[in-house]
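Removed from the display is one protein chain of the complex; every other protein chain stays in position.
Each chain carries a letter (A, B and C) given by its place in the written order, and its residues are counted from 1.
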Amino acid sequence: MNVEQVEKWMTLYQAEVEKNKDYLSQLDTDIGDGDHGNNMARGMTAVADGLEKDKPADLAHAFQNIAMSLISKVGGAAGPLYGTAFLEMAKAAKSGGTDIPNLLQVAADGVAKRGGAKVGDKTMVDVWEPAAKDAQAGQLNDANIDKLVDATKPLRALKGRASYLGERSIGHLDPGAVSTGMLLKTLLQATA
Amino acid sequence: MNVEQVEKWMTLYQAEVEKNKDYLSQLDTDIGDGDHGNNMARGMTAVADGLEKDKPADLAHAFQNIAMSLISKVGGAAGPLYGTAFLEMAKAAKSGGTDIPNLLQVAADGVAKRGGAKVGDKTMVDVWEPAAKDAQAGQLNDANIDKLVDATKPLRALKGRASYLGERSIGHLDPGAVSTGMLLKTLLQATA
Amino acid sequence: MAANEKTGMVLVSHVPEIVAGISKLIRQVAPDIALTTAGGTSDGDIGTDATHILKAIDENAKDDLMVFYDLGSAKMNLDLVKDMTDKTLYRYDVAFIEGAYTAAALLQAGVKREDIEPQLQPMHLDK
Partner (left out) sequence: MAANEKTGMVLVSHVPEIVAGISKLIRQVAPDIALTTAGGTSDGDIGTDATHILKAIDENAKDDLMVFYDLGSAKMNLDLVKDMTDKTLYRYDVAFIEGAYTAAALLQAGVKREDIEPQLQPMHLDK
């Protein structure tokens, strides 16, 4: 991946989040506090501003720049989670690991570590981890991403706000899984 | 006991609390939140106002009147505790048990039940319960009351705010024990 | 998901800001539950009193009330108030914010009080 691709990725993702802001917040209303769309939109506005203000010289700086915007502006669990994903990608890029499968794997591991969630806990980790594996197998595509997102629906949440609802969380998509799906799809578009 | 004695008792106690307001609050600063003197002074002002406004027809009404003032105006643990003591005395007076040893015993039992404290937990119960026994034995006097109050000093608090301090509560008088000592001494004066 | 129609919630704290703040936290996940609060004394000082608590109970639209509180004197006042109201009070000696948040989210999801209580169990504290 290169800086231009990252910038394109973020532009596409911001547009996608903006378009689906209410949808993401509605998903979060069902099993959380209803702010996920607003959180992500605020965060992505900050990401765009940050990349504009401080043109990144290389991939590591681009990821670092994005991470800091997300960390300081999302204002919900998604902030430290996505922030950590980009921080880990910055570290990997610094040591030369700039291929997408490797970047997704370090990001996924960072998210899982930050939230203490495992696959099956009905969080964004349910998309990140298997998507990184799909990428390694050359199988990361929209259909597979949709499958991972949809698979969160029948699960009972064990982490995050939805976990307070116990079995009442069953039958709803996880908002963070949905926004992660969008992030991965726009990554595919930006690097196609 | 009769209504006049109760009124005299409350007048004497209010004066005593007023005089020792800062002392009681200082005791509570050492092992609590520092408001016991203010709480009791505010409560006793309300008691005086209440007895003034609604002249009690009989002993039960006097106790009931006092209880309601304490319950609504003390604003700390001492409110429900002293309030319960007077509510129980009102009940006893209603059924004719107006002798002091009996009144003190029902009050002591009410306080212990309300706070869930036993003798030795370094609370006002450490004065109420043995003082009721002393009264039954015709031994309730200033010297014995002082002994009960002072005995709270070496104890470790197991109930109330002081209990958060664990062994750091040792070596301090319990503020509620001190204000209970004053209450009992003014009772002796009012009924002498 | 319709909110529980039978059971409401009352929050009791020594400090007005605490219950105001918890209400904001709760309203994010439980906009429709019957929630009333008593923060501080009737006079607005730091502390608790039975009169203020009774007011919060009376103001609540429900007769079946889950009650959460911060410190021990609130507990004593709550027990006292039990004899002064016809409503049914369920007092929970659990972590105040975490317990109230959990119960609120579940009430909003229409869960019955009896089914909420097991989820409060691990949050028990001696208060």
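To be clear about the criterion, a residue touches a chain if its C-beta (ideal position, glycine included) is under 8 Å from a C-beta of that chain, and two chains touch if they have at least 3 such contacts.
Being a predicted model, the structure only gives us computed values, none of them experimental.
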item: Missing chain: touched chains present in the view; value: A, B, C
item: Touching residue (missing chain; options A:N20, A:N39, A:Q64 or A:T152); value: A:N39
item: Residues in chain B touching the chain absent from view; value: 30, 32-35, 161, 164-166, 168
item: Touching residues (missing chain, whole complex) on chain C; value: 13-22, 24-25, 28, 39, 46, 70-71, 94-98, 101, 122-123, 125-127
item: Residue ranges of chain A at the interface with the undisplayed chain; value: 35, 39, 71-77, 79-81, 83-84, 114-115, 159-161
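Going forward, only the chains that are shown with their structure count from here on.
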item: Most heavily contacting chain pair (counted by C-beta pairs in contact); value: B-C
item: Chain closest to the middle [Cα centroid of all protein chains]; value: C
